[in-house]
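Notes for the one structure printed next.
Shown here: the complex without one of its protein chains, the others still in place.
Up next is chain A:
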Amino acid sequence: MSQFAINVLFVGASFALYIGIAIWAKAGSTKDFYVAGGGVHPVTNGMAIGADWMSAASFISMAGLIAAGGYANSTFLMGWTGGYVLLAMLLAPYLRKFGKFTVPEFIGDRFYSKTARMVAVVCLIVASVTYVIGQMAGAGVAFSRFLEVDATTGLIIAAVVVFFYSVLGGMKGITYTQVAQYIVLIIAYTIPAIFISLELTGNPLPALGLFSDHSASGEPLLAKLNEVVTALGFNAYTAMVDNQLNMVLFTLSLMIGTAGLPHVIMRFFTVPKVADARWSAGWALVFIGLLYLTAPAVASMARLNLMTTIYPDMAGQVENYEEAATNPIAYENRPEWIRTWEETGLITFEDKNNDGNIQFFNPSADFAERGWQGNELEVNNDILVLANPEIANLPGWVIGLIAAGGLAAALSTAAGLLLAISSAISHDLIKGAINPGISEKGELLAARISMSVAIVVATYLGANPPGFAAQVVALAFGIAAASLFPVLMMGIFSKKVNNKGAISGMLAGLIFTLVYIFVYKGWFFIPGTNNLPDTPDNWVLGISPLSIGAVGAMINFAVAFTVSKASEAPPQEIQDLVESVRYPKGAGGAIDH
């Protein structure tokens, strides 16, 4: 069977499964549509959260980022998992107890303000739309690479499948497809990792292989990798970072951003009890951890494999790394996987010194004494995971599995985001503001229509990504960290913060964060409109625009407390509401409002 046929088989089978689940889990009420009927088991929910959370970025890009940055990019590993601790302790159980359908609804009720609710709706939509474009585009890339259709056609196929199960089933359909998608993606991620770990270190567990000895050289894997990359002018893989303040703030922004993202928080509304919300956060992190503990191993092993493919002299025991690093392979002898990826444009080669060999090294290093006139090979970070099975010479079915896994990761996250967007429109905007008297049936129809519109818009933007689509980390996490997380936390942990405090806090955090990002990345991300170059020496105290969300959150807290102190305390019934969300007692019925 050809590789193409295998890929079609794997992807087709997984899609048939999702559609089958959609037909089985059709939503009959708004409660089904928004919170899957409220009866999801915590382990099931944990698994669904895992798929909801792990996007094309986690599955495809993260290992590549870590491979390129080494220790410095550990921020993604800690940032995208540490947020679950905050969710489990500071938000999820109380928001579940509150027992409504959406995040803006809590903000509107707790701060007795339609304005607060609408600010939350806007934040939610901007963050989620930015996020969903990346998922759709990721699905398009996976399709074009593995199924030999162009990216736009791939995107449309993906959109039709998502349409089917999310419009029909809402949260109920999404929950059970996400469980299936989690299983597909975790198998697809770990199988090649296990093979590669065995091959390189003899240890079947990648997380342990990472700290084991490299079989071919007998040196510890990471020590070997350090030698190889430094001989080519790169920073040592495990090197410490210079600016620890920025690393701390970046990690913190990712953590509180994770905790404040509405499509993740919403999943906690689907469990029957408050205690289940806590347990499902734990299970979610177990399922996420399986991938996140494997990713750093994939990263370092793929980087080493890539380097030793180009410089075979460095593969085994090496006397002199400086010397071994002068002898790359000839371009015409490049392996098959480099040829296939060249076709996608994600690997490019330019023979700068016309010697027919592939000089691959740190572009900012100077190796003129070796007769090298610049780095000749550009490898896009995103291909590492997708090309992993080919680099390690794994059988064709593993490649088919990776294709299905990448699509599962992109589609499951896209569906969660689309649900967050459509429920904000039908429940917060239409029922909450425009037409409060809408019937349950009318609202369910409105939810389905807004979901359909959201899919069409996301598909269009996925095919024609606007400039801001590449700024998911800055925009989605920045907004969630600076505006949504603090106001949710204060709504639970303080009885004193009032409507004025919450609104001014949210706006202050949001505006500060956006302005700081725009100054370096361009106003509204229009190229050329930035006021300062986006480089570390221009950043205030070396704080990158990606790390600023944490500072925005602190500003949000400070402004909200100051303004609340200067104005009247919230009315008694609001203080009673805060009391009631703090205690699990009586949560069972709360969701049927």
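We take it that a residue touches a chain if its C-beta (ideal position, glycine included) is under 8 Å from a C-beta of that chain, and two chains touch if they have at least 3 such contacts; residues count from 1.
Basically, contacts and distances are computed from a predicted model.
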item	value
Missing subunit (named according to UniProt) among the choices "Outer membrane lipoprotein-sorting protein", "ATP phosphoribosyltransferase", "Spermidine/putrescine transport system permease protein" or "Putative solute:sodium symporter small subunit"	"Putative solute:sodium symporter small subunit"
Sole contact to the chain not displayed, among A:286, A:438 or A:453	A:286
Hidden-chain contact residue, picked from the options A:23, A:160, A:240 or A:433	A:240
Contact with the hidden chain (one of A:43, A:223 or A:558)	A:223
Which of A:248, A:445 or A:569 contacts the chain that the document leaves out	A:248
Among A:53, A:84, A:195 or A:557, the residue in touch with the chain that has been omitted	A:84
Residues of chain A (touch criterion as defined above) contacting the omitted chain	66, 71, 74, 77-78, 81-82, 84-85, 88-90, 93, 207, 210-213, 219-224, 238, 240, 244, 247-248, 251-252, 273-275, 278-279, 281-282, 285-286, 289, 292-293, 296, 493, 579, 582-588
